[in-house]
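Of the protein chains in this complex, all but one are displayed in their positions.
Let's look at chain A:
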Amino acid sequence: MLKEAVEGQVTVVCNAIAASVQFQVEPVGRWFEAFLKRRDRNVSASFQELEEEEELSEESEDEELQLEEYGMLKTLDPKDWKNQDHYAVLGLAHMRYKATQKQIKAAHKAMVLKHHPDKRKAAGEQIVEGDNDYFTCITKAIEILSDPVKRRAFDSVDPTFDNAVPSKAEGKENFFEVFSPVFERNSRWTSKKHVPKLGTMDSTFEEVDTFYSFWYNFDSWREFSYLDEEEKEKAECRDERRWIEKQNRASRAQRKKEEMNRIRTLVDTAYSCDPRIKKFKEDEKARKESEKKAKAEAKRREQEEKERARQAELEAARLAKEKEEEEAKQAAQQAKKEKEIQKKAIKKERQKLRTTCKNWNYFADSEAESVKMMEEVEKLCDRLELVSLQSLNEMLSSGTKEEGKAAVQQVNAQLQKEREAEVQARQASRSSEQASSGSGGGSKGWNEEELQLLIKAVNLFPAGTNARWEVIANYMNLHSTSGIKRNAKDVINKAKNLQKLDPHQKDEINKKAFEKFKKEHAAVPPTVDNAVPSERFEVSGAEANAAWTTEEQKLLEQALKTFPVNTPERWEKIAAVVPGRTKKDCMKRYKELVEMVKAKKAAQEQVAAKSKK
């Protein structure tokens, strides 16, 4: 039992409480887990409960709501319920869409208590019979407003809502005064929470941006099913119902579209009138311009810098060039000077030589001899270098007459020899050049194999073949392994060269071919080498083929024609017709012929194709 309060005692805190302490608990049990979970989420069960309680108490306060009398209530026609203002009927005209479900219920209760026919009857009022009493309007109102879907439909077409969109002219003058209430009004249709405010002139760019992006992406819950002209429930059959539904859907969509357009127009108008947008745009423009200017400035500066650098470079180059030229000039002058000095020296020496020779009377006794010697001395003067002239002069001046003569003659002889050697060398080089050019032109890399190939080709395409040399050249190109391309001219030259060769040389070539063949093949089976060669010789030799005379060839061709492919024992018969040839020979020859013809045809075709091109 609690005690009675003494007179004068009041609620008071008289002492502080001890702070909490930390204890170690055992980590077991469901309450420990629950505790951990609560702590992790930073909520406490008890405080949560408290919050809920607070909410409850708030709601209970709301219940003391003020109901407005609706004067026209008693004059309402229940049949025209669709056009009545349900909020007004319930006395909630001042709350409208802001009324909570609880308030609506409370209002309805109050209305029922007041206007129920039974009550009024008891009060002695006259009651209209049936559904025609105005109480039906109240019933209808609660029916609409208590159902969230129906209420939303009614709210959507709230007759008190101002659908007007301010014009541009209005908005331009005092934008915030005009548009602020409009957006406020329209924001009730949003299905999202937290509607951004229009803001003021000082709003930041981000705020304005969020505002407009919200309104441009406006997600409205407004719908127009309340205005449906036909009621689905009235339909008598399914088809009719469907038709009505279709009609309603179409009209609703139409209205919805209009509504969206309305919002869009509103936002567009606002956007175009918004002084802040203008300001931002100007700012942006100014910023861009200044940026551009700065950029241009930077570019210009850079250009200038570059130009300056180039100039400096050019200047440096020019200076260097000038210097170089100067140097070169000086060097040239120097060289010229030196040359002149040398020339002078040579002249002097020559003069000296001549005078010495003259002094010695050209080492000659007779006139004729002296003339000859004079010539020689002149020659020497022409030919000898400065140094040798000097030495010669020295020798001449120091020696006797005889010695001088000998020296001059010696030098002359030496010169002669040198010249001869030079001439010889020149001749030799010329001849060698000739030789090399001759051989190069003749056998531009003709090696053994190719020579053989050429011989074969020449044999294959006898004289009279159409464009014979081209065909041969083609054939060579096709079959050669060296990869060198030959033209008809090359081939003709070589073939003529070969023809010029004596038979001995031909034999040599053939032999070489055989030797090479043997070398190539010997590497493969060294053991059977002894046994095989004779046979091989026969096989590989071109003589076997050559043995076919023209007559034999003719006979063979004839026989081939007389005995067609399907003749039994054809080859025996052919062999019998061709004297001196076995069946084997004939078959071989035939195969060769076939091959030849094929190759010919292929080569000719190629030539034809080439010429066509």
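One rule holds for everything that comes next: a contact is a pair of C-beta atoms (placed from the backbone, for glycine too) under 8 Å apart; a residue touches a chain by one contact, two chains touch by 3 or more; residues count from 1.
To be clear about the criterion, contacts and distances are computed from a predicted model.
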Listed names "Heat shock 70 kDa protein 14", "18S rRNA (Guanine-N(7))-methyltransferase", "N-alpha-acetyltransferase 35, NatC auxiliary subunit isoform X1" or "Ubiquitin-like 1-activating enzyme E1A", matching UniProt entry of the absent chain
"Heat shock 70 kDa protein 14"
Identify the residue among A:Arg30, A:Lys234 or A:Lys561 that touches the chain left out of the display.
A:Arg30
Absent-chain interface residues of chain A come out as 1-6, 9-36, 39, 44, 46-47, 49-50
